[in-house]
Every structure is written in C-alpha cells, then in structure tokens.
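A short write-up of the structure that comes next.
Shown here: the complex without one of its protein chains, the others still in place.
Coming up: chain A.
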Amino acid sequence: MTTVEFEPWDDPQEKPLIHFQNVTKKFGEFTAIDNLTIDIYEREFYALLGPSGCGKTTLMRMLAGFETPTTGKILLAGQDIAPVPPNKRATNMMFQSYALFPHLSIWENIAFGLKREGMAKPDINNRVDEMLRLTRLEQFARRKPHQISGGQRQRVALARSLAKAPKLLLLDEPLGALDKKLRQETQFELMDIQEKTGTTFVIVTHDQEEAMTVASRVAVMDHGKIIQVATPDRIYETPNSVYVADFIGDVNIIEGTTSAAGEDSYSIDWADGLAPLKATSSVSFSDGQKCHLAIRPEKVAISTDKPEGAANTVQGRVLDIAYLGNISTYHVELPSGEVIKAQAANTRRISRRSYTWEDTVWLSWTATAGVLLAS
C-alpha cells in the first residue's frame, strides 16, 4: 500500500485556502503584525507558535474578523475577506476560555450556530447528535456548562465550533486549561477529528510540543514576523535561525568562524587550543564568517573513553545531570568554560552507569549532526 504524502505547499498547482498578503496590523504605535505573507492550504493543520505577544492571536483574530488589517489583504478562497463581518464568515473559532453560553444547555450551545443559519429543525437535531457523538458527549446533552468538567467543556467548545461545518476552524490555545495527561489525549483526538471532518485547522499555541504533535506545518513567530514555516521535523532538524533552534526543543549553540574544508563541508574555529569542529552545510559560508553551530543534545554521544573515528570529539567534566527517568541530560563543562548538553537513554540501571558528577567524559558527534546557522 502506498500512502500519498500530504504536502500541498510543495505543489505549485495548489491554490491556498488562505493567503495573507503583506498584512500589517498596528494598535496605535505598537506593530502587532509586521508585513506578513503566508499561505495556508486546504485540510492543513497549521500551527502558529510563538511566545506571548508575538502576534499569533492577532493573526487569528483577523481571520475570525474581530480585527481588520491596517494594511494588506487577507484572501479566503481567493476572496478578500476584509469587508466581511465575523457573522458572515465561513470560519468558526474555538476560544481559549471556551466561551460556552452559561445559560444554555450543552445541546443548545451546539445548536446555537445552526439556529442562526435558519436550518430546519430535524436537520439541526441530526447535526447536533452527530456532533455529540463525534465528541463523545451524548450523555451530557441536557447539562449546563457549569455541570461538566473542564475536559468535557473543551469538547463542547470544539463541537459547537465544528457544528456549522466551517471551511476553516480557528483554535486559540484550545488545550491550555487542561492538565498534561488530558492535553496529550486531546491532541490526538483533535488530529483524529481534523482528519475525519477534513476541515482546515489553524491552531494558536505557545506550547512547542503541542504544535509539533498536531500540526502538518508549524509557523514560528516573533515580534509580528514569521521566522520559519515548515513541517515539524524540518523545524526541528533544520531550523533556519538560532531563534527557531532555541525556541523549539533543547539545543547547544556553539559560536565560531568558518573556513571551507571541501564540498559543503566546513571546519569551525571555536575555542583557543581546541581542534576545529567539522560540520556540513548546504548553505554556503565564506572563510572567516561568524557562525553558530546548533546541535541537539540527543545527537551528542557521551562516553568515558575517547571514541574512535568520530568527526568531532571534546573532553569535559560532568557538571550536572538531569534525570528524567527514561533519559538523562548531562551538562558537561569544557576546559574553555563552555557547557555542552548531551542526552543519553537510560538503557541500564542507574547504579551501573559508568560516569557521574565530576567525572571526565568524552563527547562526540558526527559532521552532519549539527546545523550551521549564520544568525
């Protein structure tokens, strides 16, 4: 069986469902969105990820119609939606606070949007029942929002926003109020529902794990700009800047200067008295250019003896160990004073580990392990 890869963004024939064209949004002097251009495709699960105040919520509120761009255009299926008020848009939003109507039952909450559409009564009944089944809320239909738990409220909010079968569903920090275990379960539920309904989802989150789990593509934002848009694995493996590398997951950043060492291969001077590091990069660097080498801790191996044949080896002293059960992160101080994090799976009993605090260890990684970044 062959699976068709879902990558509409790589297909030049594909028309985006949403197109932001040089959109800027200012609140007085403050620029929330700064000349931003993005495409979101049909059936995508698109995550806007960034620290608070980076403009991700403003971006979503512009899609819902609660804010209008100061300059630039937003096209939904080719149509400029700037003059369309929120109640006439084919988008629905799931609010961070869920915004369930406290005076209406769960059933009435879900039926609310359908009634405004003027849908016939039997159709409303069918649609609401379908939504209740989808979100496994059948037995709570007659309850009021304050009579159910947080996780159930979250599902009601989702059912209500999906009931009108929107072209685009906006989710504003949808899982922020749930505890970790429930959040992880719900992430998979969300993905499942997104697949079943075929709706385009745009999710706003500050939780990078959540974005990585659910999204088909992740857009990392900072100060009203998009820094990088890519699939979760590419965002993680090949970040385009130190900001993205640092924002997503854990990373070691080593500063140095490059000099060419063969095709796509560079050696990096980084510390006095230590051998230059070897790294490959498809992006070209000139001799003597300042660079940052970003290496994920899990790609750095740790050992008591000097490993044979490794492209990069450094010696250091174990400063700290963060024990997480399945894995441990070792903070290793080099003679130059730099600290490099290495991660290793705890495949053996911890009492049988051959190195501990203050021990001298060797760190090693391959030439392709890191990413060479200019800024």
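The rule we apply is simple: a contact is a pair of C-beta atoms (placed from the backbone, for glycine too) under 8 Å apart; a residue touches a chain by one contact, two chains touch by 3 or more; residues count from 1.
FYI, contacts and distances are computed from a predicted model.
Selecting from "Cytochrome bo(3) ubiquinol oxidase subunit 4", "dihydrouracil dehydrogenase (NAD(+))", "ABC transporter permease" or "Sulfurtransferase complex subunit TusD", the unshown chain of this assembly corresponds to "ABC transporter permease" (UniProt protein name). Only one residue in the set A:K26, A:K144 or A:H206 touches the chain that does not appear here, and it is A:K144. When the omitted chain is restored, the residue from A:Q13, A:N87 or A:S286 that touches it is A:N87. Only one residue in the set A:Q79, A:S97 or A:T360 touches the chain that does not appear here, and it is A:S97. Contact residues of chain A toward the unshown chain are 64-66, 85-88, 91-93, 95-97, 99, 101-103, 112-113, 116-117, 143-144, 146-149, 160-161, 164.
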